[in-house]
Every structure is written in C-alpha cells, then in structure tokens.
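Have a look at the structure that comes next, please.
Note that one protein chain of the assembly has been removed; the remaining protein chains are unaltered in position.
Chain nomenclature is as follows: A and B, assigned in order of appearance, with residue numbering initiated at 1 for each chain independently.
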Amino acid sequence: MHIVPATLLSAAVTILSILFVFYTGINVAQMRGRHKISAPAVTGNPEFERAYRVQVNTIEQFVMFLPLLWLATAFFETPGWLPAVLGLVWIVGRIVYLRGYMAAADKRGIGFQITILATAALLVLSIIGVVQAWIAVHAA
Amino acid sequence: MHIVPATLLSAAVTILSILFVFYTGINVAQMRGRHKISAPAVTGNPEFERAYRVQVNTIEQFVMFLPLLWLATAFFETPGWLPAVLGLVWIVGRIVYLRGYMAAADKRGIGFQITILATAALLVLSIIGVVQAWIAVHAA
Partner (left out) sequence: MHIVPATLLSAAVTILSILFVFYTGINVAQMRGRHKISAPAVTGNPEFERAYRVQVNTIEQFVMFLPLLWLATAFFETPGWLPAVLGLVWIVGRIVYLRGYMAAADKRGIGFQITILATAALLVLSIIGVVQAWIAVHAA
C-alpha cells in the first residue's frame, strides 16, 4: 500500500471546503430569488437573512480554518493524516450548521460547535508543530 | 529567454489581487464620506450600499480564489503559467464587476460571471493537479 502524503490529503480537503463555501453563496442567491430580495439589500426576509448569515459566518470561520489546516499540515508530524481528518470534521460541522440554521436560528448550535472543535484541534496541532520545530532548531 | 517560474507569476498576481481588494475598501471609505454614512452604519444610501456590497462580495470570492490559485500553481503542471493567467482574468472580472455594480445593481452580472468562470477554471486545474499527484504516488 502507498501512503498518500499529508499535503495531498490537505489539498483535497481544501478543495472540498472551498466547494462548501461556494455552496453557501449559491444558497444565498437562491433565497434572494425565492424571497425577491434585490441586491444590494441583505435584509427583508428571515429565511434569506439566515442563509446570508450562514455564508458570512462560514467565511469568518474559513479564514481561520484554512491557515490552521496548512500550519498543522506543514509542522505537525505524526500522524500526518490528522490535519486532513480534522478538516473533514470541519466540513461536516459546517454542513450540520447550514442545515440547522436554515431550519431555525436556534438550531445552529451543534454544527457551530463541531466547527469550533475542529478549528481548536487544528490550532493545538499547529502550536505543537511550531513548538517542536522551534525546539529542533535549538537542539541542532 | 528565461522562463519565469509559475510560483513567481502567481506571487505577482496575488499582489495585484490584494491591491484590488484594498481598493474596494478605499471605495467604501470614499462613499462613506460622500454620503455622510457614519460608522458603524452600513446602510442609508444606495450608492454607499452598492460600494459596500462590492467589498463584501469581493472578499467572499477572494477567500475561494486565492487558495485555488495556489493549489493550481502547486499541483497543476503544464502549462505552468495557466493559473497566473486565470488569476489575471479573475482580477479583470472583479474590475468589471465593481464598475458595473457602482453604475447600477443590475449591471453587476457580467463581471461576476467572469470572476466565477476564472474561479471554476482554477478549481478544475486544482482537481486535475491533485488527482495526477495522487495517481503518481500510487504508481511510484
């Protein structure tokens, strides 16, 4: 069996996560059409506003997630596939968040928590990886 | 003639795209001044609101564009300059979008479509590149 390098796994997860971010925009466009909310307005119908919040919140989370995914991929060593798996958890959390939030604003909690957990885990791996690399420099 | 590496081309395009993102913020600040919209308000005048939407939408698009530009640059092999050229198309699409949207909300379509086309092409190159690298691992 061949071991797929961690960078390839994280590249694939990055593509999947971008597809999800893209979908949150399609969702907003669909709600804009359904509820006749003409641009530049971003208010006027609760379902549209929830769709818009899903997109905005996803981008807020994405700009933290993606650098942490790649810091962890670059610096955390073993197991090398762990950052990519946490990236998949992040995407699942976002899907749960979107489905919950579109049903009702107070159902957005669980998906949000899964997302934050994955991000926090990637943060911990990044810190571990950077600290280990720092120590290795001084031990060299 | 010397061939400029793909990473240098994409680095130059990245700088240009960031300059455009920066300009969308300057445009908002100017409209804030012209129409006397004091922070933290982001509504109150249609031209200001269009400028603000241009900035927000550009950032939504930028966070997908930039990782795809670099995935394509890292993994798509021949021709190596293609990701950077698609990056230039993205920037042109954004300029057309800004000019159209500032004229009238319903003139934002063409520029938006050029942007999405460039992003979709970078997505395809990224997928091709990652799949090829994945196959190469298993063939090794």
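We take it that a contact is a pair of C-beta atoms (placed from the backbone, for glycine too) under 8 Å apart; a residue touches a chain by one contact, two chains touch by 3 or more.
The shown structure was predicted, so the numbers you read here are calculated from the model rather than taken from an experiment.
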Problem set entry | Missing-partner contacts on chain B, residue numbers | 2-5, 8, 11-12, 14-15, 18-19, 21-22, 25, 38-42, 55, 59, 62-63, 66
Exercise. Tell me, which residues in chain A touch the chain that this view leaves out?
Worked result: 46, 49-50, 52-53, 59-60, 63-64, 67-68, 71, 74-75, 105, 108, 123, 126-127, 130, 133-134, 137-138, 140
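Going forward, only the chains that are shown with their structure count from here on.
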Seminar exercise, completed: Whole-Å distance, C-alpha centre of chain A to that of chain B, is 20
